[in-house]
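A single protein chain has been removed from this complex, and every other one stays in its place.
Then we have subunit A:
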Amino acid sequence: MEPGPSSATERVAVTEAAAQLLRELTGKHGPLMFHQSGGCCDGSSPMCYGRGEFRTGSSDILLGELEIDGLPEPVEFWMSASQFAYWSHTHLTVDVVPGRGSGFSLEAPEGVRFLIRSRLLES
């Protein structure tokens, strides 16, 4: 694991709707994590797993730790370092929309899907 890109800059945040969903999912599945996916089908979306379910390694970076009201521990947000090279100029906000989802992300059975909204980081 590499250290986060910069501890001074907030790179990832969460909407209230997504925070509420994270609280519900934590109640069902325990502590959670995100790993941002790339590629086709359900790629370019954040995947939510039980913490430790997805093994991060030296090819990943920890983009941020989401503090969620009501959860004792933050939710880590990971991305592969190669993908971060192309994303580093943008700030990410985890939101949630109605949808069918896919991959092995935990929220899909609830009829919703986590979604990334982005904005440019101030240089």
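The working rule: contacts are C-beta pairs under 8 Å (C-beta built on N, C-alpha and C of every residue); 3 or more make two chains touch, one makes a residue touch a chain; residues count from 1.
Rule of thumb we're sticking to: contacts and distances are computed from a predicted model.
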| item | value |
| --- | --- |
| Protein name, per the UniProt record, of whichever chain is missing from view ("Membrane protein", "Aldehyde dehydrogenase family protein", "Ferredoxin reductase" or "Tripartite tricarboxylate transporter TctB family protein") | "Aldehyde dehydrogenase family protein" |
| Interface residues of subunit A (partner: the chain not displayed) | 35-45, 47, 49, 53-55, 80, 82-83, 86-87, 90, 97-106, 108-109, 111, 113, 115-120 |
